[in-house]
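Of the protein chains in this complex, one is absent; all others appear in place.
Chains: A, B, C, D and E, in written order; residue numbering restarts at 1 for each.
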Amino acid sequence: MNAPTGLTEIVTAGNVFFLLWGAVLIFSMHAGFAFLEAGSVRKKNIVNALTKIPTDWAMSTVVYFVIGFPLAYGIAFFGSATGLLEANSYDLAHFFFLLCFAAVIPAIISGGIAERMKFAPQIIGGAVLVATAYPFFEGLVWGRFNVLGADDGWLADAFGAGFHDYAGSVVVHAMGGWLALPAIILLGPRIGRYLNGDSRPIPIHSVPFLALGSWLLMVGWFGFNVASAATLPAISGLVAANSLLAMGGGLLAAMVISRNDSVFIYNGALAGLVAVCAGSDIMHPISSFIVGAVAGVIFVKGFLWANEKLRIDDVLGVWPLHGICGAWGGIAAGIFGLSSLGGLGGVALLSQLTGTAICIAIALAVSTATYGILKLTIGLRLSPQEEMLGSDLTIHSGKAYPEELI
Amino acid sequence: MNAPTGLTEIVTAGNVFFLLWGAVLIFSMHAGFAFLEAGSVRKKNIVNALTKIPTDWAMSTVVYFVIGFPLAYGIAFFGSATGLLEANSYDLAHFFFLLCFAAVIPAIISGGIAERMKFAPQIIGGAVLVATAYPFFEGLVWGRFNVLGADDGWLADAFGAGFHDYAGSVVVHAMGGWLALPAIILLGPRIGRYLNGDSRPIPIHSVPFLALGSWLLMVGWFGFNVASAATLPAISGLVAANSLLAMGGGLLAAMVISRNDSVFIYNGALAGLVAVCAGSDIMHPISSFIVGAVAGVIFVKGFLWANEKLRIDDVLGVWPLHGICGAWGGIAAGIFGLSSLGGLGGVALLSQLTGTAICIAIALAVSTATYGILKLTIGLRLSPQEEMLGSDLTIHSGKAYPEELI
Amino acid sequence: MNAPTGLTEIVTAGNVFFLLWGAVLIFSMHAGFAFLEAGSVRKKNIVNALTKIPTDWAMSTVVYFVIGFPLAYGIAFFGSATGLLEANSYDLAHFFFLLCFAAVIPAIISGGIAERMKFAPQIIGGAVLVATAYPFFEGLVWGRFNVLGADDGWLADAFGAGFHDYAGSVVVHAMGGWLALPAIILLGPRIGRYLNGDSRPIPIHSVPFLALGSWLLMVGWFGFNVASAATLPAISGLVAANSLLAMGGGLLAAMVISRNDSVFIYNGALAGLVAVCAGSDIMHPISSFIVGAVAGVIFVKGFLWANEKLRIDDVLGVWPLHGICGAWGGIAAGIFGLSSLGGLGGVALLSQLTGTAICIAIALAVSTATYGILKLTIGLRLSPQEEMLGSDLTIHSGKAYPEELI
Amino acid sequence: MNLASSNMTLIKCVFKGERLHDVMQAMEDIGVYGMTVWEVKGHGRQKGHIEHYRGLKVKVNLLPKVIMEIVAPNEDVDHIVEEIVNSARTGNIGDGKIFLLPVMDAYRIRTSDRGIEAI
Amino acid sequence: MNLASSNMTLIKCVFKGERLHDVMQAMEDIGVYGMTVWEVKGHGRQKGHIEHYRGLKVKVNLLPKVIMEIVAPNEDVDHIVEEIVNSARTGNIGDGKIFLLPVMDAYRIRTSDRGIEAI
Partner (left out) sequence: MNLASSNMTLIKCVFKGERLHDVMQAMEDIGVYGMTVWEVKGHGRQKGHIEHYRGLKVKVNLLPKVIMEIVAPNEDVDHIVEEIVNSARTGNIGDGKIFLLPVMDAYRIRTSDRGIEAI
């Protein structure tokens, strides 16, 4: 503490500080996921919503520590604590930061399969994906497998530039959204959602909780995107401004086409943020506004299409929000990142398309296998009686507002 | 990322990090504005409260990017992204930071005109002010117009020291509060607020939401004040301690004179924070406690005077809170900042009075013009039927607690 | 602002920035305490819960500024503001940071004595403890009294290593929990809690508010632990990772032994965090997971034992949570910190046991004296009529949901 | 049991919550103090409306109303009904109804008073 | 007061909230529009359950139900009751009850209509 500090020491310490600042912000996004879901389900499923998210987080901590992070980056933390101290334990800070991304996977899925899934398959499924599909693709793009993301990887060789995903539109969001889709389909819609051929929307519990969750996500997102620089000297005000403009674009576009629907307004802001992650370091803020606005429209239309036409009962709309808007973000980076469109260049649209397609393929395959096996073995779904009574009483033996007994 | 980092690089990166840390905190204050208002209105206007704030934010992002920031500082962000990279894009980070201040303007107004305004004039009015009155005065004090704030400006020549407003008691809060006043008056009181000569207080929805909003504001305020240093080497623990003491003073004073009224206790803390902004870099912590305590008293008395005697239906009390306490803060900096009173000096009371008066004059003029024209053209107010039904159903076709259908 | 910045300047500024980042996070934990309690009491005591925490905070600000901090560290802030500027006012930033710890004391107590205490003794009691017992023990461990914590202190001489408490498992949490115990006992259980020999649990108001409070605590805790480095160059990713693993361990253990009880799941995470503070800088992450898991079990069992067997009506379980798990954390640092168990060494179990025992002894003595005198003089408890009506109406003349008049 | 002996009536009124303050004032003005009130949802001639959530339409047929129940001696009923009608009326559809039900007996829990004295 | 003159009946039904949509649909199908609804808790043969909070057990004997009140002319009552029974039934314990109470008079607040015309 009192040793004279050299330039290297302060840079190293600054890197750790910067990463932990970002990690704490992203951790707070998980509170956002919890409240977004708590507001979007019925009163009888709120406790479950609020419990799933931190439980998934804790499970993710364990499996990403033991399996996921070592798999993606080839760095493990066994042996004595003395061996973990180098550079202010930068690697552990980095682990924390990337765990915050990994744990987004079960949090995304949770919103799609809400109100009807058993607790065990929910927890096990999430943990399996955080140990397998996610870190594998992460390793392909950001990690030790020199395939998709690396400057000298396969895609870079093929199309002139590697797959570019600065803050995870594809690695995190598209992956999460497309992992959720098979789970939602295998689970089937909630009782009463589609009845006698009719679509019967199930009213949500609380707009204020949904708004609180959205705010936590919007605020924390700046940690998500900005700290993706990974080291302090690489920090970029451009990334922050792009996130800002995309959020605004998504919100305003969703507002206009939904005629002031409050839920869409909040979701539109999130859609813009999902889409901007990939290219936030290389696009111009005005391009980001456009990318966000398109995402806002995609979400509104996509949600209605999925839930009304396809009759996929995706409670929070996680597939359109993270899956489709995330894929759009991956592609958009290959368009608006081009220097001809005012971007910084160094991207190839074909690489973006290929990388995004590979992500979707992996997600669909691994998710179908995981939830398929769970369905055949322990089963995915609460019994109809349990579902009617609500997951709060069934799984947690307690209600959201216990005082309301009389 | 791996280039050797020199001292300049780390200072530059540190500046951007510091500003973004502050910006994220202030952004989270906007969630605070949303919940403060959601808790302070009736159930039928909660969705509108929760929607106005992020929508105003998104509109502010656009107009401050295109008009406001260029106007105040002479820096614009058009052209290619390559031109935006200097010093880790410090200018864009600074834009984000100052946008957080600018967007406080419509958030303040929103609380005063709650429960009865149409959506279009609300959005347009806020956007106009963020593009005009706010950045103009901002430019006079902090920006490129060498008039009020500069060391070699008009006021400094006249009275020995420029107008001093470290973190915006006047530039942000007084401006916002006095911009709100004409809007509130032009709009008129809510139906039933003053009936047959009686004052009939309209009970608020939820103290917990109001408290949540207040906490978000109190916490974020430390970003507001501390990061007003603008660069990392200028950071000051004194600013933080002064904010702390003023917040405590405001809270305790409001508690004592309101006899434990919980809403006043929270608002008292905010009043202290509003008042301390201007002089937080030059006052002694004990002076700040006093400044805050006076602000707490001003708010309690001012709120009752405005709402009961003047019969101005200022729902959240934004004029006393931001307008009057902000003006008090500007003046207080000219008193307690004096070195004879333990402060760091470099302020002139006459400059403070003049600067504050100019702010109020600009605010009243531009707001009266803006909302006056809106009133004459598209109209400001919901119809009585719409107001009775509530702005949630009228504007957003949805209620705060949709599940409560039966 | 424009002077060339040297290495020392940037390190100094970085230290202040780092501490203020942590302080703001811990300040936000106080919002967490407020909502944790608001969710855990009945509707008629929510306003009081939400008001006590910020009021205690304001009182703590004053007494810790005037008495506590000078007592523990020998640094006072009287005289002119000019004298406070050294090193970017690091001392004031440090004061803010440590105030955040000190103010945890009344926040802990508040949760134990909820729903039945008068306002004056609540405020006075908390202020007395923040001025006496807390800073005295703080000074023994971290401050100017070279007795328990110092490398050349009494304990270090006796057992080979001083008392090690990196982030306050004992100094803050055990102290708070054991200070609460006599207050709770002197106050007695709430009316109807134990009736005719039966234990009649009193249903809580809202799991969502309880969850919100827990999230705020969990997120802010990373400021608590990480910024305990006190200076930026001493920052440690290991501390963050240990906090993470302990939180996960506490949550999962509590989940398993409580069979998915949502309140225990959240509390288990907090129990893990309480326990990891002391040794978070010297344990291996896997040890931290174990320490956290044990704390999760201790809390679940301890809460039931205290509330059901001992019939201590500790509303939020603050004695088991902070008192017992905090003591466990102090002891655990002396076990898992040993290099033979993969830790960094430099701890002595006997020092840990002794230091923890001294903390408990001081806490019990000072609390019994303080609340004993208050009981004999102004009295601790609301009248039965007031308690039935609720502290919101009795103390604050207002309810949590005022609109619910009909 | 002889129902014809009923000398008290339960006045059950359903009206709009926004009128509650005035109805209570009207009751106070004519010296009626005892009443019990709660929030309900009603369906009648008044049309419901469509709400939108994330673009999904929900038809809302139940509108918020308030029930007020007053038990009164038979001879006061007409006057009370008249005052409620006057103070609850807005003239718009959905103003609500008043129903009269026979009450056979009443007790005051605190004193065990019975019959008319109890109310 | 001549109770025998009552020509209207208050149909008070307690049933499970999940059936509300169908009961309302059934009423619409037979042309019954006026009704008032609210949420209640009920106790009957249906067993309650144990809830846990922080490990403390709470016996919950009151289960959520809905009350629907319909005032109808006596001649329509049988038909309405039949339709409610059909649409509210799940066949499980706890399905609820219907009680019929005499109504002596009714008023429409908006128009001061009285008697059968008022409902």
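FYI, a contact is a pair of C-beta atoms (placed from the backbone, for glycine too) under 8 Å apart; a residue touches a chain by one contact, two chains touch by 3 or more.
For clarity, every value in this text was computed on a predicted model and none was experimentally measured.
K.L.:
Touching the hidden chain in the complete assembly: which of B:V47, B:V263, B:I298 or B:I358 does that?
P.N.:
Checking each option in B:V47, B:V263, B:I298 or B:I358, the one touching the absent chain turns out to be B:V263.
K.L.:
In the whole complex, not just what's shown, which of E:L56, E:I70 or E:I84 touches the removed chain?
P.N.:
Considering all chains, including the one not shown, the answer is E:I84.
K.L.:
Since one chain isn't shown, list which residues of chain E touch it in the complete complex.
P.N.:
3-4, 6-7, 9, 13-15, 38-45, 61-62, 65, 67, 74, 81, 84-85, 88-102
K.L.:
Contacts of chain C with the missing chain: which residues?
P.N.:
192, 200, 388, 393, 396-399, 402, 405-406
K.L.:
Spell out, residue by residue, where the missing chain touches chain B.
P.N.:
199, 201, 203-204, 258-259, 261, 263-264, 267, 300, 303-304, 307-308, 317
Throughout what follows, only the chains that are shown with their structure count from here on.
K.L.:
Sort the other chains by how far their Cα centres are from that of chain B and give me the top one.
P.N.:
E
K.L.:
What's the call on chain D versus chain E, same or different interface residues, using the half cut on shared numbers?
P.N.:
Under half of the interface numbering overlaps between copies: different.
K.L.:
Report which interface contains more C-beta contacts, comparing B-D against C-E.
P.N.:
Top pair by contacting C-beta pairs is C-E.
K.L.:
Go ahead and note the Å separation of the Cα centroids belonging to chain A and chain D.
P.N.:
Distance between chain centres, rounded to whole Å: 52 Å.
K.L.:
In whole angstrom, how far does the Cα centroid of chain A sit from the Cα centroid of chain C?
P.N.:
From the centre of chain A to the centre of chain C is 33 Å.
K.L.:
Compute the distance, rounded to whole Å, between the mean C-alpha positions of chain D and chain E.
P.N.:
Roughly 17 Å separates the two chain centres.
K.L.:
If I count partner chains per residue in chain C, which residues reach a count of at least 2?
P.N.:
Correct list: 7, 10, 14, 21, 203-204, 212, 259, 261, 263.
K.L.:
Please set out, as single numbers or ranges, the residues of chain D touching at least two other chains.
P.N.:
Within chain D, the residues that touch at least two other chains are 38-39, 41, 52-53, 58, 62.
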